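Here is the structure we will look at.
Here the complex is missing a single protein chain, while all its other protein chains stay put.
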Amino acid sequence: MTSIQMPQLGETIVEGTILRWLKHEGEAVARDEALFEISTDKVDTEVPSPVAGTVTRLLVAEGDTVAVGTAVMEIDDGAAGATEPAAPAAAEAPAPAAVPAAPVPPPAEPAPVAQPAASVAPVASLPDRGPRSQIVSPIVRRLAKENGIDLATLAGSGTGGRITKRDVLAAIASGGPPGAAMPSVGGPTGLAGPARVAPPAPAAPGAGEELVQVTHIRRAIAQHMLASLQTSARAWTMVEVNVEHLVRLRDAARSAFEQKYGAKLTYLPFVVRATCDALLTYPVVNAELRGDDLAMRRFVHMGIAVSYDQGLIVPVVRNADSLNVPGIARAIADLAGRARSHELKPDEVQGSTFTITNPGPYGSIASVPIINQPNAAILSFDAIQKRPVVIDDAIAIRHMVNLSMTWDHRSIDGELATRFLARIKENLETWDFSSELGL
Amino acid sequence: MPRIAWLSEPQGPVPYDLANKAMHALAERRLSQEIPDVVILLEHPPVFTAGRRAHDDELLWDEPEVGARGGLVRRIDRGGSFTFHGPGQLVGYPILHLGSGPDAAAYLRRLEEIVIRTGRDLGIELERRNDVQTGVWHGDDKVCAIGVRLMRTRVTLHGFALNCDTDLSWFDGIVPCGLPDHGVTSLSRLSGRRITVSEVRPLVRLHAASVLGLDLVSAPGWLTETFAPAPAGIAPGA
Partner (left out) sequence: MSGVAVEAGAAGHGAEPRGKRGDDGQATYLIAIAEALWEEMERDERVFMLGEDIGAYGGAFKVTEGFIERFGPERVLDTPIVEETIVGMAVGAAMEGLRPVAEFQYADFMSSGFDEITTVLSRYHYRAGVPLPVVLRAPSGGGVRASSFHSTNPEPYFAHAGGIKIMCPAFPSDAKGLLKSAIRDDNPSLFLEHKWIYRRIKEQVPTEPDVLVPIGKADVKLEGSDVSVITYGAMVHKALEAAESLAQRGISTEVVDLRTVHPFDEDTVLRSIEKTSRALVLYESFRFLGIGSEVAATIAERAFEHLDAPVMRLAPPNIPVPFSPTLEDAFLPQVADIEAAVERLSTW
């Protein structure tokens, strides 16, 4: 069922009058056929149908003046579920980036979210993920066919949401649909296609202003972040962890560790290790929502957010759950170093099942990170600080750290999120890591 | 980055019905992306057109009287009230695809801008009157009427009508644009000298191209021919 709203014909046009129904209840309509005529204070027009189907209900009368966005008609297009313009379906692409600030006006053409009925046998078109998301180039079509990739599951990183050859190659490399298009910075192997945000109308700089064009990477990050916010139902939980013994262990072991393994010993490998256990214990947090399915994994590919000169990138430690602390430390050191020198390969920034970000070194004590799509959650490990805490009804000074997690409420509930974090906390507070340092 | 648009300037006064029909046909073809954006500039023989909001009592001469003077009356699908088109008035019909999130208000402002800049080139300061009505004004007098319709929310129809050396006495036959307390004027009256449509055309072309972001090229012959009246004795084509 598709709901037809009073369209928005301009930023300042807030209402419209139904002049005349052109289609009535029970009548069949074709796609783009005119449904009714409207008049606004600026222009008149007829509103076309976004779908083919049958008009089921007229919700207002001729002559009524209603606010933009008001539902005025319902059309049965043979789709299964009801569509609500406010809550996009889980796997659908995020709404276009430019949403006006005025009271929730929808796009001029209602987004056709419902799928057509099987009996209508339409041409299989791709989900509407942007104005050019329907364009399939010859190489994309061929690679997808030869490798059994379903293009409908890919988010295109090309201009206007087009699926590019790189997107398909990345999907093939990661053995399935890739994570949302994050650019990799490669030397000889080249750059994964940066996602392009539709550029706003160019404005001249004001007095004292200088316009600096953003880089491809920045654009890609921008699109990814916005898309993430529009995809997940974000919630956030934080726990406080007593890492006193961890701090002591690390201080004691760090120089020997660096000598033996050639990598610095930070707190991050311990956190990764503790988190991998929690992820395998609570696999929903490690899973990926794909349409109506939750892809459960028995492995952890840990994304580690790295800050570098071009912005932000998330290289992935594959099978982090099978590594011990030295192994994780080495992997992180290698990936971070190569990220900073722009030597990561495209498949090293794809395929994470969970992501950890560590803004602690820069001083923050709590963060609300944005989920790295298509993960279900992201964990932030902030700064360790000495704080007064209560132990056995007395005040003591201990090294404390906040672990905060942004999680997707579509697949995870609060209890699970809290249990998951509690598990990490327990691991960090009680495990004896010294045995696996091998020193 | 300007996009290509076809410019057609049919010769002579083009009968209103013919132009209206041709414009709608072109708009359909623009909707289905068979043709690029189109801009038509022409003149009409005398005709009063009434938009959706027009009241019958805003036509002050009855239809036989209008006919006796050599004019026609037509009710059409644009918004707005009564207005007049006739010789000495440059009428512009941009047929543009505004995209799927059209800003009709911004488009109307752009049409106003084209005429304001044209006036400036002629040494006449014209203005918008958002407090009164869309159109281009000099004080309380309107020099250019603007009325637009969208086809299926995306393609523009109708446009603007700029009085150059129009015989303004025709406007006595209506309450112009439904505004009894406002007057009508022309570029000639405002400047004190005769400014013809021919003088204004190149200015309007220039400003239409830059304001609308178009690269105007000559329309193919078949398009301009759809605005040509059929020779006498031959039935008009479909």
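Chains here go by letter, A and B, matching the order in which they are written, and residues are numbered from 1 within each.
As a convention for this text, a contact is a pair of C-beta atoms (placed from the backbone, for glycine too) under 8 Å apart; a residue touches a chain by one contact, two chains touch by 3 or more.
Because the structure is a prediction, the values reported are computed rather than measured.
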{"item": "In the full complex, displayed partners of the excluded chain", "value": "A"}
{"item": "Option from A:Lys165, A:His245 or A:Arg387 whose C-beta touches the chain left out", "value": "A:Lys165"}
{"item": "Among A:His216, A:His245, A:Lys260 or A:Arg297, the residue in touch with the chain that has been omitted", "value": "A:His216"}
{"item": "Option touching the unshown chain, where A:Thr56, A:Ser137, A:Ser364 or A:Thr418 are the choices", "value": "A:Ser137"}
{"item": "On chain A, residues whose C-beta touches the chain left out of the figure", "value": "137-140, 142, 158-159, 162, 164-165, 185, 188-191, 193-194, 196, 215-217"}
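Note that only the chains that are shown with their structure count from here on.
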{"item": "Intercentroid distance (Cα basis), chain B paired with chain A, Å", "value": "48"}
{"item": "Chain A - residues contacting chain B, complex", "value": "7-13, 19, 32, 34, 39-40, 42-48, 98, 107-109, 131"}
{"item": "Complex contact set, residues of chain B against chain A", "value": "51-53, 77-79, 100-108, 134, 148-153"}
